[in-house]
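Selected chains only, in their assembly positions.
Note that the chains are named A and B in the order they appear, and that numbering of residues resets to 1 at the start of each chain.
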Amino acid sequence: MQIRHLISIKHLSNKFVEKLLKSAREMEAHPEAFADRAKGKILADLFFEPSTRTRLSFESAMLRLGGNMLGFSSPKGTSVEKGESLADTIRMAHSYADIIVLRHYIEGAGRVAAEISNVPVISGGTGSQEHPTQALLDLYTIWKHHGRFSNLKIAIVGDLRYGRTVPSLSYVLSLFPNNKIYFCSPKQLRVRREVLSEIEGKVEYEELEDLEEVLPKIDVAYITRVQKERFPDPQDYLKVRDSYVITPKTLGNVKESFILLHPLPRVGEISYEVDKLPQAKYFEQAKNGVYVRMAILDYFLNYPWEV
Amino acid sequence: MQIRHLISIKHLSNKFVEKLLKSAREMEAHPEAFADRAKGKILADLFFEPSTRTRLSFESAMLRLGGNMLGFSSPKGTSVEKGESLADTIRMAHSYADIIVLRHYIEGAGRVAAEISNVPVISGGTGSQEHPTQALLDLYTIWKHHGRFSNLKIAIVGDLRYGRTVPSLSYVLSLFPNNKIYFCSPKQLRVRREVLSEIEGKVEYEELEDLEEVLPKIDVAYITRVQKERFPDPQDYLKVRDSYVITPKTLGNVKESFILLHPLPRVGEISYEVDKLPQAKYFEQAKNGVYVRMAILDYFLNYPWEV
């Protein structure tokens, strides 16, 4: 069996995820061995919404596999502005390229694209629904440090309502046994109910407001941005803000193997003094994006292994 | 003899066009045989006006020939905004690249560029004058389906006054014997007089308002966008709009070999139900742009055959 598109973590099996991340580890260990895997192939970047890390790490991955890319990093000045439908834009892209990376502000854009496209469509984040390749690189980073996909205690922290990395990370953790997720957020930004329904019965979880109480027992804290503008009353924001800023002091009591992740960009949620601590793995996490995306591109261009 | 630049269809012979499109057919049949034709070569994209299909299909063509590209997809943030002349921008581009694709909002920009440039300049559409590479891919699509360049009855439909694909398509059809063009548009958007003077005596044509009357006898209908903002009185627009929207019903009475083309993007001129009909060839037409532009780039970079 081959998977044709990567739109959601929900359609993946834990076997697939494991094989993919093992392939990424090969890419990281011996990148030169894969330098021709995408030779003569073209990636189409269709970024209907700004992105830096996702777009550039996909491009870096494609180039490191010997391929190349075209497309747009913003819909400004494209036929989208003339009123072209997403379906027609996809039909154009699949005529010009061998694989599509799509970022879109509309929920469900990925599914529409996958239905129409003759070439694989990889979601680079759509709506506030999902960001599957981010979840895969998050899990890769966790696996590299903890050596396992299971028996992990993970706090996902910050804006759990709007952050599109949150559902995908929750889904990927629920594919493996004995994980536990602590959803840690201010009341206004609790994880959406449909995300909880999706993982219900598949992974243990708990919702809480105070990160500190779980810090000593978790293996990973995954921080996301809490944006002021999400709070109708600015006073509410000021009240919660500080409990969601990670400083060296916050990490005083963590396990020895504890690691701190963030999908980046950060804007104040982790103080700069934390960067030098051994727990800070968010820059390595960003770098891992290249290897994981190399493995993703290789899979969808070449189907090098069976699911 | 070598042709140095591709600015207008007017300077081409039917021999040249035929050879070029035969070369495109080779590219389509055996793309891998041409994978190194532009190795080490650089295409400069100079897009002073938005474009998606033209830019990306040129880039796809260049990459498929083993070359690469640089440039800009909008003049925002370039030295053009600091007041640099087109001539100076061209002198820069020919120092950095081996071939230039220019799209510009000003009539005559292509000619100016060709006079100055040391490397071939290919027009990607200038002013509302011409769009020669579009006409070549249009003709390629017609040729693939009808097997001939001559004895064709073609309706060009919609905004014939401002659409820059209209003059180029008319000129290329007038290079071959026994073609007939039906210019079908609302009164306000009739084809410009200088276009008619150009083809006068070279190709038979007729101007009309009602597409339906010619539909049963034509081989190709070429639809273009009718933009509301072209009509001083919105009532006039509403009156004509519907006669220029193609639905499955419109096509009830066409010849068996009839095909429907559109340069795209479309915004309502062809209903989505038409997409599945065998006559709908506009997506294939867009794809053909890659092969035709491969042949164009190969010709102007390598002069692989004599005119």
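Observations on the structure shown:
Just so we're on the same page, a contact is a pair of C-beta atoms (placed from the backbone, for glycine too) under 8 Å apart; a residue touches a chain by one contact, two chains touch by 3 or more.
Keep in mind that what you see is a predicted model, and the values were worked out from it rather than measured.
Of the identical protein chains in this complex, 2 are displayed in place, while the full assembly in this structure file contains 3 copies of the same sequence.
Here, only the chains that are shown with their structure count from here on.
The angle of the rotation superposing chain A on chain B, based on CA atoms and rounded to the nearest 5, is 120 degrees. Considering their complex, residues 32, 35, 50-53, 56-57, 59-60, 63-64, 66, 68, 73-74, 264-267, 272, 283, 286-287, 289-290 of chain B touch chain A.
Chain A contributes residues 40, 42, 44, 68, 70-72, 76-84, 87-89, 91-93, 95-97 to its touches with chain B in the complex.
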